[in-house]
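Here the complex is missing one protein chain, while the rest keep their positions.
Moving on to chain A:
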């Protein structure tokens, strides 16, 4: 018989805060975390803004020596994981260690490290490349580091699906508990793409907003005048546990994960399918996996990137799956305030979705000043909403046409 899976801990570093209460309050107050990039000279870049983690200080969690060995995506991911574990109160003792999975991934990996070591190779030759180059850069190392920190000896891996990385990582961890492979899973994503090479790459794709004079208004999902997504950095990690075990140890439960859907557009490397078919397949799979009807979903935390294509195609996909019920859904985009955390975004938005169910409140989508007529659903443009919602969905769509969708339920005994 399949097991029930609940979220018992959450940790994050994000452009809108580093503690759960701070993050929630920022979102409920409609505060943007997008700013001008001040870490390097951006005068030559078309997009000069990003969602950045403020006042980053790793010293409580990561020693000076370790920092030298870790790209920032590793540092962010470890901190989010340790915060989530502390938040959950789960102790990874010998009797459970082999039953704790870790799937915390990055969509890209250590791009800053890659850039720096490549410069050394070109300028000074192969002998000057650091022995820490490879273990600082590879995406899977983060799950490895978290196992070394926590002693968790269960399945340990990374799932890399660009902007759906965090969502798929949670979904795969969910399945491991649901089917009895493990009793707990530390799952999520981390990304630190705001480095010259990363920014240049996304600028070259014309994927980013160039509303450089108004950083806080640049991420405007579902608004008619949106002009691309805003890059962001951060990490989010959740602790998932099998319900009965979580109850026995008296854990606080934030929400239940009940469904996971994954699908492909089979269409284009970066553009979403115009009719949203692949996304709709993923949503339907998640609903079927949850064993509910589409009409039972109250709220969707949308992918909502603020690109001209995504917000229309996602809206179409929602209408395909939900029919007349689509108009009754509460829909919002957390990215309107955080920007797009790429590989961490799905995990961060799952965290937000879980909090929304627990609190019975949903944040607004900021910056919808002129709603796009092609995006004709209720995106909570006017402010946060209170309602005792029971079922919620969160969408993530990655480059490559890789879609990951989760369905969460308010936790009731």
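One rule holds in what follows: a contact is a pair of C-beta atoms (placed from the backbone, for glycine too) under 8 Å apart; a residue touches a chain by one contact, two chains touch by 3 or more; residues count from 1.
By our rule, contacts and distances are computed from a predicted model.
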Chain not displayed: protein name in its UniProt record ("Acyl carrier protein", "Phosphate import ATP-binding protein PstB", "Helix-turn-helix transcriptional regulator" or "Cytochrome-c oxidase") = "Acyl carrier protein"
Among A:54, A:98 or A:128, which one is in touch with the chain left out?
-> A:128
Identify the residue among A:25, A:63 or A:179 that touches the chain left out of the display.
-> A:63
Residues from chain A at the interface with the omitted partner, ascending = 63-69, 128, 130-132, 135
